[in-house]
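The complex is shown incomplete by one protein chain, all other protein chains being positioned as in the whole.
First chain written, first letter: the chains are A and B, and each begins at residue 1.
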Amino acid sequence: MIPLQNFLVLSALLFGIGFYGVLARRSAILILISVEIMLAAVAINFIAFATYRDPKAFSGLVFALFVIAVAAAEVGLALGIVLRLFRERRTANVDEASSLKW
Amino acid sequence: MLTLFLLLPVTGAVLSLFLPEEKQHDAKWIALVFSGAAFAVSVVVFALFNASVPGYQFVNTFEWIAASDAGFRIRYTVGVDGLSAPLVLLLGLLSVVSVLVSWRIEVKAKQYFAWLLFMETAVAGVFLSLDLIQFFLFWELELLPMFMLISQWGSGRRLYSATKFLIYTLAGSAFMLVGFLVLGATAGTFDIAELTAKPVTQAVVPLTFVFWAIMLAFLVKLPTFPVHTWLPDAHTDAPTAVSVMLAGVLLKMGGYGIIRIALPLLPQQAHDSRLILASLAGFSVLWGAVITLRQTDLKRLVAYSSVSHMGYVLLGVSAMGSLGLSGAAMQMFTHGTITGLLFVVVGLIYDRTHTREISQMSGLMHRMPVVGTVFVIAGLASLGLPGMSGFVAEMTTFLGSLDAHPVATAAGIFGVVLSAGYILWTVQRVLHGPATDRWKELTDATSWWEVTAMASLVFVILAVGIYPALLTTAVQAGIAPIAQIMEGVS
Partner (left out) sequence: MSVLATALYLGPAALLYLGAGVVLLADLIHGRRAVTGLLTLVTLALAAVWAVLQIGGGAQGPILGGAIVVDSFSLYFTFLLTAVTAAVVVGTSEWAAKVEDRGEFYSLLLVSVGSMVLLVQSNDLITLFVALETTSLAQFILAGITRNERSSEAGLKYLLSGAVAAAVLLYGFAFLFGMAGTTSLPGIAEFVRHAGDGLRLPLILAFVFVAAGVGFKMAIFPFHAWVPDVYQGAPTPVGSYLSVASKAAGFAVVLRLFYTGLGGAGTPITHDWAMLFGVFAAASMLFGNVGALVQTNVKRILGYSSIAQAGNIAVGIAAVAAQGTVGPSGVLFFLGTYAATNLGAFLAVNAVSERLGSDEITSYAGLFKRAPMTAVVLSLCLASLTGLPPTAGFIAKVYIFNSAIQTGEVWLVGLVAIAVVNTAISAFYYLRWVRTMILDDPEDATPIETPGGAQGVLLLASAAVLFFGLWPAPLILLAQQAAAALLPA
């Protein structure tokens, strides 16, 4: 059986990559994808812990399902707003969306 | 009774705010009635005050916030003892005087008198509170009216001065709150009487920090060198009435706080700091006097002389004996009347000449004999002429501090010499000398409000000077228990 640590390292790496993406990317779409990577890392963590720590209870697996569902909702909403902004401004870059100063 | 004294001015303030716009000049009548009523109450309190009964009198109290399981049990408690009774009287008197000298305020009169009355309530609360949190509440309450009064009805760089006042006071009082909370958390009560009876000896932070955290607020307010710089600006730019209140009662909040709270609640730490306090006092007296000597602005001159004279209060305190503390308490009262009167006179002169430059004035005695005479009286009282109230207070202070701090006392006495110098010099330059044509048109102060304002203060100054027992009986009764605590530590 693959040790738990491997999963944790994988998830940490994914989380790190996602977080880097959030900081480094300028396009709203790419930031969203990075957030999705972070959420995937979280889901891996939950599933791994659920399998290794309490194989009989399902709360970890349930949590993972909720994470996926919420992630989907978030993307749907974000794309909607980006589309509207894009229609108004012809850009999906967060940088150029700067009528408000950061 | 004391609650009535607290509530009267603020009621007047609210009433005058509700005046219709076209009647807004009636605000001064409302202010006069309510501050006059408060003054009457303060006279009654002072007259009925029994100096032979120990402890606080006229106490009103009720449970305000009873959240004892969070260590937040606050009682609303007001009361007077021999220390606060004269100050309450002084506050009542000066409030009436400051309303009188504002008689000609035209701009936004409603708001002006409302803020003035509001300030009276706040200051009264400071003198009457017997609970630390309540004390702090009133201490902070006084900021907003003061800020508004200076920044709107002042002159010169009024916004700058008002802001400077605000920041100095807030920064000082901020640490005071920390000190109070530490004391309260350690003793389990915020009641001043209980804390005095059983001083805290051990807390989470060294008590020396607590002492200085609390002292800082009082030293700023007093004000003491080197945190005095807000005072001359505030005074110079404030309207006359506000200067009167500022010099007359607001500065006393600092001295009162030291004697009422800092010393008896932390006697050991106060005792250990007495040398520092004495040095600060000496510096304040000398520095204030020297700076005063080179002022060319009449109002600024009086303001700096306040720094010097309030140094005597600290000097008396730093002796930490019965005599010194009594002297300090008396000096607070007398300085309030004398400097209040000086500011009234300076204000009257400025109203007429529209300048405060001493070099511009000459021979004013010829033009306005009444104002001139009062100026001379106030000046002589200020330099401590026997027969006037200033003399009694200063002598007591020096007698009290001579043994403990000979050097600082010497500095203090030299300060008196200097003050004789600047006052006589000023009187000579402003009042005497040739009567120039420039001031030919000046009229004397003859309106009833001006005369009443001056006469009442002159009367008090002379009365206390000739018959000091009026004041000393009460003061000594108030000081005795505190002096007993201070003499108990070594």
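Everything below uses one rule, namely that contacts are C-beta pairs under 8 Å (C-beta built on N, C-alpha and C of every residue); 3 or more make two chains touch, one makes a residue touch a chain.
Everything numeric in this text was worked out from a predicted model, so none of it was measured.
Enquirer: For the chain left off this view, which of B:W29, B:F72 or B:Y160 is in contact with it?
Expert: B:F72
Enquirer: In the complete assembly, which of B:L89, B:L117 or B:L181 touches the absent chain?
Expert: Answer from the full complex: B:L181 touches the omitted chain.
Enquirer: Over the whole complex, note the residues of chain B touching the chain we left out.
Expert: That gives, for chain B, the contact residues 64-67, 69-72, 108, 111, 133, 136-138, 140-141, 143-144, 147-148, 151-152, 159, 163, 166-167, 170-171, 174-175, 177-178, 181-182, 184-185, 204-205, 213.
Enquirer: Residue by residue, what part of chain A touches the chain that was omitted?
Expert: Within chain A, the residues touching the omitted chain are 11, 15, 18-19, 22, 28, 31-32, 35, 38-39, 41-42, 45-46, 48-50, 53-54, 57, 59-60, 62-63, 66-67, 70, 73-74, 77-78, 81-82, 84-85, 88-89, 94, 97, 99-102.
One rule holds in what follows: only the chains that are shown with their structure count from here on.
Enquirer: So the centre of each chain is just the mean of its C-alpha atoms; given that, what is the distance between chain A and chain B in Å?
Expert: 64
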